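Excluded from the complex is one protein chain; the other protein chains are retained at their positions.
Letters are used for the chains, namely A and B, taken in the order the chains are written, and counting of residues starts over at 1 for each.
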Amino acid sequence: MQTMRSLPRGWWPRTKASKNTVIGYIFISPFILGFFFWFLTPALVSAWMAFQDWNMLSDPRFVGLGNFRTMWQNRLFWQSLKVTAYYTIVSVPLGLVLAFAVALLMNIKVRGIAAFRTIYYLPVIVPAVANAILWAWILNTEFGLLNVLLKSIGLPKVRWLVDPNWALPALILVSLWGIGTSMVIYLAGLQGIPALYYEAADMDGAGRWQKIWYITIPLMSPVIFFNLVMGIIGSFQVFTAGYLITGGGPEDATLFYVLYLYRTAFQYLKMGYGAALAWVLFAIIMTLVLVIFRYMGRGVFYEGASSGDRA
Amino acid sequence: MSIEAKPDTSVLPIMQQHVVSRRQSRFDWGRILVWLVLLGGALLMFSPFIWMVTTSLKTQLQAFQYPPVWLPNPPQWQNYVDALTIKPFFLYVRNTLVIVVFNEIAILATASFCAYGFARMRFPGRDTWFIIVLATMMLPGVVLMVPSFVIFSRLRWIDTYLPFVVPHFFGGGAFYIFLLTQFFRSLPEELADAARIDGCSDFGIYSRIVMPLSKPALTTVAIFTFIAGWNDFIGPLLYLNTPDKFTVALGLSLFRGGLLQTRWDLLMAASVVMTLPVIVLFFLAQRYFIQGIVMTGMK
Partner (left out) sequence: MSSHNLSRRQFLRLAGLSVTATAIVACVPPTAPQQQAAGEKAPVGEQVNISFMGWGGPGESQAVLDMIDRFEGENPDIKVSWLHTPQDYMPKLMSMVAAATPPDTLFTPQDFYHTFCRDGLMMDIQDQLDADPVLNDPNYFLQPQEDRRSAYNGRWHGIGVCWVGQHMFYNADMFVDAGIEPPTTDPDKAWSWDHFLEVARELTLDDNGNHPYDSGFDPDNIVQWGVNWSATGGHFLASVPYMNGVLPLNPETNKFQYDDPAAVDALQKVADLTNLHYVSPRSSNFNDLGMSVTQMLESRKVAMHIGGTYELTWTHLIEATLGVATPPKMKQTGAILVADVRGAMAATKHPEAAYKWVRMTGDPVYQSTFLKIGLWWPNQTSLMTPEGLNSWIDERKSPTEGVHPPGYYELVDKYVRNHTDSWICPPDFPEAQQIITSSLEGLWNGNKTAQEAVQDAVPAANEVLAKGASS
């Protein structure tokens, strides 16, 4: 990042660096404006709410750090954090790798590849409630398809959504059907790698795996990075599966953090406490992402990067 | 030094031939294996949709029969007629298209615009603002629901489409900005440098070089935007009161009535109809997923 040596007075930028600044800010101005109008105000209100005891029906009451103290002592808070962290740690890498592998396959010019791509993306566009009902049925202990399959190959049936130890793995399994989004993004990224590089590697006698490791992955690193960061941000906020399929159970085994938040806000009507929960999650995600940027941002290879340009 | 800014497809057949002739002996096995693996996965991936379709052709009672009925007999085509006429679905489609078209324009234009600033320009505060972009995705939307509603209520935008169209004109959201930033960054800078030497302004580079080379990325954004707008449910639920203004996703939810009063047969039929345009769009968009640039003679 270039440092500014002088900042001119008045509006007209005189140095190239400051001209760059003005133009740069013009480019990102839509976001900045939008940020102030649509995000910052509600966000600041919600931050204010975090210090209130407010059930939206009567007046808010200032409680200082009371909500945070409650959180610290609340068993469900820690439970939901544990559940969400476990979910993230397992499903994000799994999904990342699987989507990448599938995208590589999708990139091969096989007949009917367009149809395949569409099919792999299909689960993403099936309405959430239809998906939930289907999975609740597949994972049903007595009648579900999965247990029928297990039984037919001689394995004991698993109490998927009924046993607290199996419910979360079951939902992680369900999440794998949603790799379509990251797959499509990987695919777009794969298209951006010039065939020239592969051709050159072929000339040098490189095998398939070597090409993937030395060409594909490095050149895809911005996209991989994107999917990793988005994966983390997204899976920390997972909600629908818990809400529709398990209701957070059994025995809070799938009580995702945002589900707990939603319940707190709209069923227990504790909007202040809910806001506090939201900001704690924000802090956790932000810390994680900043750490990732710091340690992996350097490893991300941008073809267009020149010295002095950072992630 | 000549730069091919569009795909040099003339080179491709030669390259492929080259690849084929080298691998003739192992070629067929590899392809078949790939095909089988793809097929296996595709069957798994297809099953939710198949289930939707078969359930849509069942009676309400058959929907949860065990063992499951794979081919309902007789198929209840009437469900489709009912689903689309009980509520005015064609009106909902029209409403949704209006919203989606605005969103597409807004997001494709402003997200790419902002992304260019983050990806190709250097200015103080850029990285900080980029982190802020990401930060907007880290606060669970649940907690912003009520304050946002209050704001839109004060603006008198309730029962209009403005709350879910206007904000997209301001960058379209962190997801797309982040996505396009990553894609723009992976384009070689030599192109931009060359253009600048030729006297091109930043805006020119943005519009004449970066955008055309980003077809796969932009197509991705276009697809996602369409799907997001088409499936957006919570926004219309919160902000729309007049039934004539409802969107497709909201119309679908009208079949819900708690777990027990829901008309699953009609809901599935309507869902199938609702996903078809998205599928068609995705399928057609495939041809924009082509290789962006082929460089010949770049030193």
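Heads up, the rule we're going with is that a residue touches a chain if its C-beta (ideal position, glycine included) is under 8 Å from a C-beta of that chain, and two chains touch if they have at least 3 such contacts.
Quick caveat: nothing in here was measured; it's all calculated off a predicted structure.
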{"item": "Residue touching the undisplayed chain, where the options are B:F118, B:W264 or B:F282", "value": "B:W264"}
{"item": "Among A:L94, A:V162 or A:L176, residue touching the chain not depicted", "value": "A:V162"}
{"item": "Per the touch definition above, residue among B:V34, B:V53, B:A109 or B:I158 touching the missing chain", "value": "B:I158"}
{"item": "Contacting the left-out chain in the complete assembly, out of B:Q60, B:Q78, B:T160 or B:Q286", "value": "B:Q60"}
{"item": "Touch residues of chain B, complete complex, unshown partner", "value": "60-66, 86-87, 124-125, 145-147, 149-151, 153-154, 158, 233-234, 237-238, 241, 243, 253-264, 266"}
{"item": "Interface residues of chain A (partner: the chain not displayed)", "value": "4, 7, 9, 21-22, 25, 32, 36, 40-41, 44-45, 48, 54-60, 133, 136-137, 140-144, 156-157, 159, 161-164, 245-252, 263, 265-271"}
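We take it that only the chains that are shown with their structure count from here on.
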{"item": "Chain B contact footprint on chain A (complex, rising order)", "value": "1-4, 20-21, 23-28, 30-35, 37-39, 41-43, 45-46, 49, 56, 102, 105-106, 108, 110, 114-127, 129-131, 133-134, 137, 143, 145, 177, 180-181, 184-185, 187-189, 191-196, 199, 202, 219, 222-223, 225-226, 229-230, 233, 237, 258, 261-262, 265, 271, 274-275, 277-279, 281-282, 285-286, 289-290, 293, 302-306, 308-310"}
{"item": "Interfacial residue positions of chain B with respect to chain A in the complex", "value": "11-12, 15, 18-19, 22, 31, 34-35, 37-38, 41-42, 44-49, 51-52, 64, 66, 68, 110, 113-114, 116-118, 120-124, 126-127, 129, 131-140, 142-144, 146-148, 150-151, 167, 169-171, 175, 177-179, 182-189, 192, 202, 206, 216-217, 219-220, 223-224, 227, 231, 249, 252, 256, 264, 267-268, 271, 274-275, 278-279, 282-283, 286, 289-296"}
